[in-house]
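Excluded from the complex is one protein chain; the other protein chains are retained at their positions.
We just call them A, B, C and D in the order they show up, numbering each chain from 1.
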Amino acid sequence: MRRRVFLIAGIVLVALVVGIALVSLFWTPFPAADTTGGRLEGPGAHHLLGTDKLGRDLLTRLMIGARIAVAVGLGAVALGAVVGGVAGLLAGFANRWLDDTLAALLDILIAFPTLLLAMLVVAARGASLGSAIVAIGLAMSAIVARLTRVLVKRVLAMDYVTLARTSGVSWPRIVTAHVLPNIWPTMAVNLALQFGLAVLAEASLSYLGLGPPPPNASWGRLLQEAQSTVLTAPIGAIAPGVLLVVLVVGVNLLADGLRDVADPTRRGHR
Amino acid sequence: MILEARDVGFRYPSGAPVLDGVSFGVTPGRSVALVGESAAGKTTLLRLLLGLRRPTSGSVLFQDAPLPTGHRAARDFRRHVQTVFQDPYSSLDPRQKVSRIVAEPLRALGFTDHAPRVSAALSAVGLPVDAADRYPHEFSGGQRQRIAIARAIAVEPTVLLADEPVSALDVTTKVRIIDLLAELRATRGLTLVLVSHDLAAVASLCDETVVLERGRVVEQGPTGAVLGSPQDAYTRRLIASIPRLP
Amino acid sequence: ACGSNSGGASPSSSAAADANAVVQVGSLYEPQNLDNTAGGGQGITEAFNGNVYEGLFRLTDDGKVEPLLATANTVSADGLTYTFTLRDGVKFHSGKALTSADVKYSIEKVLAPDSKSARKSSFPEIKSIATPDPKTVTVTLATRSISFIYNLSYVWIVNDQAGNLSAKEDGTGPYTLDGWKRGSSLTLKKNPSYWGTAATNGGVVFHYFTDGSALDNALLTNAVDVVTSEQNPDALAQFTDNPAYKVNDGHSTTKLLLAFNDRVAPFNDVKVRKAVSSAIDDKKLLQSIWGDHGELIGSMVPPTDPWHTDLTGVNAYDVAGAKALLAEAGHPNGFTFTLDTPNYDPHPTVAAFVKSELAKVGITVNINVITPDQWYTKVYQNKDFTATLQEHVNDRDVVWYGDPNFYWGYDNPQVTAWIKQAEQAGSEAEQTELLKKADQQIAADAASDWLYLYPQIVVASTKLSGYPVNGLNSQFYAYGIHKG
Amino acid sequence: MTRYLVRRAALLVGTLLLASVVLFLILRLLPGDPANALLSVGATPDQVAAARHQIGTDRPLPAQFGHWLSQLATLHFGDSFVSSLPVGPEIVSRLSVTVPLTLSAFVLAVVVAVPVGFLAAHRAHTWYGALAGLVSQLGIAVPAFWLGLLLVWVFALNLRVLPAGGFPPDGWSSFPDAFRALVLPVVTVALVMAASLIRYVRSATLDVLGSDHLRTARALGSSFAGAMWRHGVRNAAVPVVSVLGIELATTFLGAVVIESVFALPGLGSMLVRGIAQHDYPVIQGVLFVSTFAVLVVGFLADVAQRFIDPRLRGGLVR
């Protein structure tokens, strides 16, 4: 019962942010680049949440930020899951020598900070939303790969995999029929965690000027800009943070809940 | 001989020899038991017979030819030889419905009529039709073992290799599964290779018995002869250990 | 219109001041190393200029050049030979007495091939430096240079025996270096054997921050006494409302430019440049970024340069006029261009504003965010850009408009000639006159769009007095500060 | 165990070598000219060429790599391109902030996370357990610098009990000041770290609570606390230790933003500056040290795990 409550809470929180992001594609209270408002206006009828230094509508910026947060989270997680998942699968199946080498390489990649990767990608492709996603996704893939490797090895040791082999099931089919379905519940929960970390990582990349270019500011950038005006216009600093927390917590609850509902072994009683 | 081990020796890459000069064979329609205490190498031998591992020395023959290699060539072998394992929990993928589990070898071996074969196999092992739509965790240990057997017989194999298929079950269930296997043997002419240390099961199911001790065959012959007048000290000890009803 | 110089000029009652008190200074500019000819950067100028090292001349806080280690100088009639007499009794911190050899060494150090001095290129060609006696230095120039004395105020006189000064110092100033914790702080101690008036405090500690809010917090918690350059106008409220602090609004020389590439279309057309310049509401931009601080400028010359004239009326904000000009230039429906924007503040914000303003006249701006390194290679060296944003920090840098090869590619032979003549002028009045003409011309040509002049805000505890408030050339003279 | 240690240490050295090659190559892949950072607007082409020659980036790559490796072999990290000062001493000086910061935050995080995670598992069905879970969820979602700013606002600006930031100029020689300077940053990092640790401790505890051997101990008269202490802690430690290793390693450089918020002269800010200026010796030096630290921590975690869990001692289990 409590699981249901958490799942529903997760759906509501994520739907809220995703809804905002979708709406922002068609409609925002003001155009993204509009600077016609006054400097740091408080909330009012015209600007519902007030404006920033340049007179941009805060609600508009938050809505666009939602779009970026969702894009960064989904994009980075998708990239990390694919690249990391494939690398982890390879290591999981590899012979000992290859496995050791891959594991050492993963250790090194994990030791390198995301920041360095981000600088590399930005230097190669220019600062953009895509670059941020690629950088975060690549950094994430090392962590995903490490986890995948362990999970894959565990599944491969199960009797049902041996049985599949004795029935002449091909390796690719074993991967899609047994390995992936059995690792995804754990992966999903971890990827949800990574989703949150990706959105937070984008915030610090934006902080260092490596995020998407203006006027499409992410929440991280909003937070950073508003940090200097937190005394005069606190909403600007609080609102993006709250949305960030809403999204990250929502995604985690959603993933936990989905696992519980979608995983047959957790449904009903034991 | 449909399946035969000829002077087979084996060691795992990271260990001491497990099998040493093992020879035995099974003719179509007969059943052979491999008995021996834990770590004697029964499961390992089974793996070799299944072609999951290659013997370090000697050879394994299927229909008097070496085990085929390669995916295509092995298909015929796989169609003829199916397996049931001891642990009814880890041998069923917890995230697949029973229908998919049973259909897996059908799909892999190129059968097209999945649905009728799945329900035929399920009813052959005495499971209700609606079992197909459920997940393994919704079944008891005995029922799971039936699912595993249904999976093995769905492709109508000629040989069934079973690794301790009843050891994890309680007495009542054990008897039911033994009956089921006996029935399948009778109705389908199934050749059975049974790995077990449970001599009651062996006595109920197998024509011949091979006794393994630490990777060597110490005794083999008709089950009645091996159990009735054991020659080897280990076999005698094994028989003496069996608890009997008062 | 802003700078009340009370912080610097009038030390209040020094009765309460403690001559041994240590002044805690908060700054955002950490030195890279301790040598301004080896890439020490803005930070080392702030900490050492006038405090640890001294030049032959000193640039005062209000922009005047006065003699320091030189007591007198004479210029030959052709304006090519300068003779300097050195002050008596000056000793380096290591104890050695100052001689003309040190001066020759120090000037040559700035001009050496491996010198990374930002001033190197502004020096005129020096033919020879002679040291007829230990107290006299004679410098012969290849061409006349009216700015020579001014430029010398940037040349630190160092001990010619000192060797590599990247991690130590040997100057003549009122303080000696006591310690440097990289990434954190730099400590100066009063020099007990200073040749001149001793410092009015016991020492200075510069604390370095990378985050403006952290710096403000340090001031609020009395961890520092003064912030050399406040970057956040919105944090000022907490100091202006508090009697324990004083906010000083001084003049800086840092100009924010929307620099066009004047070589390429569409900005090779003066009408387009003028249109863009007058389509942007600089006043609103300044107000947005800096609140009530900073000033508008109409050209490259800040009010502290002697040749300043108020040109804010040229190409003033006028959307209708801008549209008309665009139509005249053949762009009635505007056009699209890419704005190369450095990735650090305030550039991205300003870019967003420019985009929004130009949208009103139909011009579409694509913002391309780049790193400082990319800016240097792409824009500065390869001149591969259409328009860019950049801040120019130095004073007296209008002269760049006289160099057609400079990155913005402004090429007006008349202006080039004026600027060249100005440097070779016989008097400062003549120089000023010529540069004023050049300045007016570049404004009229809208060579770039000068968006605004940064404020120079020094915030200090009211316990402090006698600190500089203008921070010209990033310097921060600490020797006159009283702490009570 | 000794044989394992030798093999594992050899692997560590191999990985480190591999890391230094990867590191060097990645940096040279970065477009951009390190000489740029040395110069300002107004630099002449001669100055640029002179700068390139001085820092050696005009030499062929293998020569540069060989030079760096030979320096490393004698434990020198070279001179910074930008400041021309040796990198090694600066790293050492910054480690004197980063290491205490990371380690004490780590210890504090463990001290917080273990009891909370344990209670969250032990009382999984109560409001208390749910609350602990929720708090850790929130902790993961809150950006670290937000938390830092909040702590500064409360403890430095309002209560005035701790400094808002900075590190004393004479470092640890004025111990009380240095200690006070690290309190808030340590708490910030620790809370963020604890939030994710709680989850791991909780699940490890759940596993242990359901284990047969704990039940055996209890069935033979051991109290719950006694059984937990003698059997539970060690068994729960096995999975947690490996996570701890990764966690400690990522915090080592992850504190960049925190260093900026609290104006601490740590390794993270040195790296950020190095990257921004393309100062290869600085980046290489910092990353080499941090990679080394991360790998050593991983090594220690592995060894600790094997020390705790005899089942792992069979072979080189990674």
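Simple rule for what comes next: contacts are C-beta pairs under 8 Å (C-beta built on N, C-alpha and C of every residue); 3 or more make two chains touch, one makes a residue touch a chain.
Methods note: contacts and distances are computed from a predicted model.
Asks: Choose one: "Nitrogenase protein alpha chain", "Peptide/nickel transport system ATP-binding protein", "Hydrogenase assembly chaperone HypC/HupF" or "K+/H+ antiporter subunit F". The correct choice is the protein name in UniProt for the chain not shown.
Replies: Spelling it out: the chain absent from the display is recorded in UniProt as "Peptide/nickel transport system ATP-binding protein".
Asks: If I consider the whole complex, including the chain that's not displayed, which of B:Ala16, B:Ala65, B:Ala186 or B:Leu245 touches that chain?
Replies: The one listed residue touching the chain not shown is B:Leu245.
Asks: In the complete assembly, which of B:Ser38, B:Thr69 or B:Thr187 touches the absent chain?
Replies: Checking each option in B:Ser38, B:Thr69 or B:Thr187, the one touching the absent chain turns out to be B:Ser38.
Asks: What is the set of subunit B residues that contact the non-displayed chain in the whole complex?
Replies: 37-39, 140-142, 169-176, 178, 197-204, 223-224, 227-228, 237-246
Asks: Suppose we count only contacts with the excluded chain; which residues of subunit D make the list?
Replies: 125, 209-213, 215-224, 226, 230-231, 234-235, 238, 308-311
The rule is short, and it goes like this: only the chains that are shown with their structure count from here on.
Asks: Quick one: name the chains whose C-beta contact count is the highest of any pair.
Replies: C-D
Asks: What is the chain whose Cα centroid lies farthest from the Cα centroid of subunit B?
Replies: Greatest centre separation from subunit B goes to chain C.
Asks: How many Å are there between the centre of subunit A and the centre of subunit B, using C-alpha atoms for each centre?
Replies: 47
Asks: Please work out the Cα centroid separation of subunit A and subunit D, and write it as a whole number of Å.
Replies: Whole-Å distance between the two chain centres: 22.
Asks: Which whole number of Å gives the spacing of the CA centres of subunit C and subunit D?
Replies: So the centroids are 39 Å from each other.
Asks: Among the residues of subunit D, pick out those that touch two or more other chains and give their numbers.
Replies: Residues 31-32, 149 of subunit D touch two or more partner chains.
Asks: Can you list every residue of subunit C that touches 2 or more other chains, as numbers and ranges?
Replies: In subunit C, residues 213, 371, 374 touch at least two other chains, as defined above.
Asks: Which chains touch which?
Replies: All chain pairs meeting the touch criterion are A-B, A-C, A-D, C-D.
Asks: Could you please specify the touching residues of subunit A with respect to subunit C in the complex?
Replies: 33-35, 39-40, 53-56, 122-123, 126-127, 208-210, 213-215, 225, 227-229, 231-233
Asks: Give the list of subunit C residues in touch with subunit A in this complex.
Replies: 212-213, 232, 234-235, 237-238, 284, 287-289, 291, 341-344, 348-349, 351-353, 355-357, 359, 367-371, 374
Asks: With touch defined as at the start, can you tell me which subunit A residues reach subunit B in the complex?
Replies: 158-160, 162-170, 173, 177-178, 181-182, 263-265, 267-268, 270
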